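Excluded from the complex is one protein chain; the other protein chains are retained at their positions.
Labels A and B are assigned to the chains in the order they are written; within every chain, residues are numbered from 1.
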Amino acid sequence: MIINHPLLGPCDAQEFTYLGDARLIERPDGMADGAAAAFFDYAYLRENPAGEHRELWFHEQGDRSWLVVTRNTLTHDIISVELARDVARRQGRSA
Amino acid sequence: MNRLSTGGQIDRAKTFRFTFDGVPYDGHPGDTLASALLANGVRLMGRSFKYHRPRGVLTAGSEEPNALVQLRNGGRQEPNTRATTAELFNGLTAVSQNAWPSLKFDALAINDRLSNFLTAGFYYKTFMWPAAFWEKLYEPIIRRAAGLGSITTEPDPDSYDKGFLHCDLLIIGAGPAGLAAALTAGRAGARVILADEDFRMGGRLNAETHALGEQSGADWAAAIVAELASMPNIRLLTRTTILGAFDHGIYGAVERVADHLPEPAPGKPRQILWRIYSKAAVLCAGAIERPIAFANNDRPGIMMAGALRTYVNRWAVTPAQTVAVFTNNDDGHRTARDLLARGLDVAAIIDTRADAPACDGAQVMAGAQVIDSAGRLGLKSVTVRQADGREHQLKLGALGMSGGWNPNVALSSHQRGRPQWNDEIAAFLPGADLPQGMQVAGAAAGRFSTQAALASGADAAMQVLSDMGKTGHAPDLPMAEDGKTRITPFWHVGGTKARAWLDFQNDVTVKDVTLAHQEGFRSVEHLKRYTTLGMATDQGKTANMGGLAVMAELTGQSIAQTGTTMFRPPYTPVAMGALAGRSVGRDFRPFRLTPSHKWAVEQGATFVEVGMWLRAQWFPQPGESDWRQSVDREVRATRSSVGVCDVTTLGKIDVQGRDAAAFLNRIYCNGFAKLAVGRVRYGLMLREDGIAMDDGTAARLADDHFVVTTTTANAVAVFRHMEFARQCLWPDMDVQLISTTEAWAQFAVAGPNSRALLQKIVDPEFDLSNDGFPFMACGEITVCGGCPARLFRISFSGELAFEIAVPTRYGDALIRRLMAAGHEFGVTPYGTEALGVMRIEKGHAAGNELNGQTTALNLGMGRMVSDKKDSIGAVLSRREGLQDEKGLRLVGFMPRNPQDRVIAGAHLLETGAELRAANDLGYVTSACYSPTLNSYIAIGFLKAGDARLGDVLRAASPLTGHDTEVTVVSPHFIDPEGERLRA
């Protein structure tokens, strides 16, 4: 597969390490009420769609960016690639 | 001799000598093993898989199911090689396979007599009683009878390379369509790769007699190839098979660089695996002719009609002087015409069609069928049933079969594409869902005439150019034959009890398909798996279509409804060596060497693999005959004076930024926010699921600057994890990370004299006294007169100890300086074994304890998990299953008899308890002989272990025959109060 890195252009997927569902960005607040249930859901439950999947790839053999890749799990077609940091910020994560 | 006196693309001026089954023969450059054997009158080349039937060559290409031989010998022995693609070279040796004692007299041909018992799937119905006989009797017999060629157990003496290629357009196949596409795209300046599996480009043009314009097909192809070779933007890959179409325009290809040579040129590989990254591809893989099933259609001498004329036209050989053709389409007549033109006697054209055209010079039997053949080791005659029902015997030495041509759609279906049935050509065409960027042209797209193939190749290239925004010009293509495909589907001759072959190699006959249908194995996948249709080394290239057609007939469905099985890579079988490339033997994975490696080699150290690293395991001294002597000495010397160990392999991560402390406070489960500058703290990292991930230290060199260490094994994973937290969880934290594992050479200097030794190295302005540089201090210093260094007062051994780091390029110098300076103290280098012994003596957890299944609580560090802050893993570490009060705790074990060995991996039980899982109380993780305590010792996890100190248990290892009574003790065997390391 080829991942079109937003900064570096097309890179072989072999340069990357895969983590999983991009929902892992949405880490709950560990000090909030109900954290136990929220973390169970966060750590263990997955949509696992047959179709478009937003997922995290780490450019381990490259610039060490975490990317959010939107990819079709039936065809492996890649629809979009973003820097995970940008996605995280857009989703309201900060410091 | 069956070599025709003229013609053929062979170099008659040169002669190659070769042997087959020990018999010497001659051939010429340009020959394949198959053409050369035919030229020498050899029709019998192999035996089939199941019935051990005598077989000759069926095809002239890589689809060959029959003529498989074992090529070369010694470490180069190569089983199952197709004689049809093995290019002849001087000195080639080949032997037949799957036959004993000889190809002509094969004892297992008895299977052919028993064929009535050995029907499809017979083995599922018998050999069940008695149960134990399967492994002992039945299976060994089956295994010996099965298989084809033999593997060598000698290492392959040749090397293999890998490479990456990039192009605008990959053209797969250099027949008329591929050449036209390459010419079009090449002239327009596109970067083109043209690959063909053959050693001569041109595809069918080399096998046909019809002209392209004024030239012969072969001459036209040669001229185009010459023009293409002159273009710098074109790469021609002959002898190169595209093995698979992978995601996003990536193709795998194997170039056979030296398979046509006695051995590779010095320094050259045998084969190269190319990964081709293409923006577009045109599949011009041609078509494969299919046989017609009739009784005993598998004898040597019966072959594909197209192959027959290929041998005559390209190699000027014929398997016999008298031949016939059995066909259901006009292309079979072309074979007859070509054979007649070369002076062969064409006994008849047996055409299944009632409206078969006439042929000048040969008798056409319209509406006739071949119903049987004779000749034990080679064809002698066939029986023909004419349209009027009369039977007629023809004496001949070869028969060409043509059941029509299948577009070679394999690569178009490697992803999600399913081929589509086309009634007009009675074959499957590539479907709609092609791999990204792929088009199909020529015969592979059902464009069977030469004219149509040329035009479709050029059109496809024009489309690619247009997609690229380039302007192309369709080349002036020569006039070529433009005949229409005329075929009336005909798959098998019915009305016989004899076997009619569909899959020649695996011996699948029409009867087997009928039986599969009768027993309900009717879907194509069931049919394939039950009968093994299409599962031989040719993957059913000539077999599958016939099998599907017979099944369709039996079920009353159309072939389109019946469908095909999946096409899978590789297109043709690929040598494992090519896929592995240079990553073999000692080069399987790279070595990571420590900065003191060269020095350690000089000391005669024994080395051990630790992940990719090679680390010194111990340093044997003269007179030491056993590793324990070396290790015990290293431990005693360190504990009594001073030892040095290279610990560079530990991961090092530089953490900088205003929020560095806050960041680490979330990464580690214990507190880091308040760590003072100049101090080091032990840190435990959890995974988000609450399990211990890694441990190490974090040293605060400045307000905004930490150095984190990780274990050797987890260095990469921890860095990735921290980057995930930094980029994905807390993107606005002001913190930067960089891995500096390779940037700093780091040595542990441990033992009561470690301070005294370091004082001789560290520049005098730095105070190393206990007050000036206490336990868990750190600082940036200089050594040896100004060399920058970092010093950490941390201890894995439990002794007064330091770790000192210098830029990696000074690592070798530093170890030599440390050894020289330490001479007066008897400084001793120690390896990973002594390191391990000392950490067990001290009760420190390492990889065996941090095994990804243990919690902070298990490790005796439950209280480190702060509930005052949100750190990774804290929440889920509080789940009930991980907080069991009676759960596993890390404890130490002393054998009651100090010389009784305790084994890591032993399980713990009450003394006297039966060896049953129900009595299992835990397990020993790490064990060693402690030269300090003069006893074997161990640590491990024990249920409610913290409440069991002083109890006596069994450490049982039935696997190794050890069963030792042990006393449960604190895991801190030496200096539990830590007085030594604070000294």
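Going forward, a contact is a pair of C-beta atoms (placed from the backbone, for glycine too) under 8 Å apart; a residue touches a chain by one contact, two chains touch by 3 or more.
Basically, contacts and distances are computed from a predicted model.
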Omitted chain per UniProt, picking from "Oligopeptide transport ATP-binding protein OppD", "Respiratory nitrate reductase subunit gamma", "Carbohydrate ABC transporter permease" or "Sarcosine oxidase subunit beta family protein", is "Sarcosine oxidase subunit beta family protein"
Sole touch to the unshown chain from B:Lys868, B:Lys886 or B:Arg916: residue B:Arg916
Given B:Asp482, B:Glu525, B:Glu742 or B:Glu910, the correct residue touching the omitted chain is B:Glu525
Only one of B:Val42, B:Ala60 or B:Leu273 touches the unshown chain, namely B:Leu273
Out of B:Gly46, B:Pro79 or B:Gly446, the sole contact with the unshown chain comes from B:Pro79
Had the left-out chain been drawn, it would touch subunit B at residues 49, 75-80, 116-117, 119, 122-129, 131, 134-135, 139, 142-144, 146-156, 158, 160, 162, 244, 246-247, 250, 252, 273, 275, 414-416, 497, 511, 515, 518-521, 523, 525-526, 529-530, 532, 536-537, 539, 566, 568-570, 573-577, 579-581, 583-589, 591, 608-610, 687-691, 693, 847-848, 851-853, 876, 879-883, 903-907, 915-917, 919-920, 923-926, 956-960
Interface residues of subunit A toward the undisplayed chain are 1, 13-14, 18-21, 40, 43-50, 53, 55, 71, 73-76
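Here is the rule we go by: only the chains that are shown with their structure count from here on.
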Cα centroid separation, subunit A vs subunit B, in Å, comes to 28
Seen from subunit B, its contact residues with subunit A in the complex are 246-250, 277, 415-416, 436, 659, 662, 688-689, 716, 720, 723-724, 727-734, 869-871, 874-876, 878-879
Subunit B partner, complex, touching residues on subunit A are 1-2, 17, 19, 24-25, 27-31, 35-36, 39-40, 42-43, 56, 58, 60, 64-66, 74-78, 83-85, 88-89, 93-95
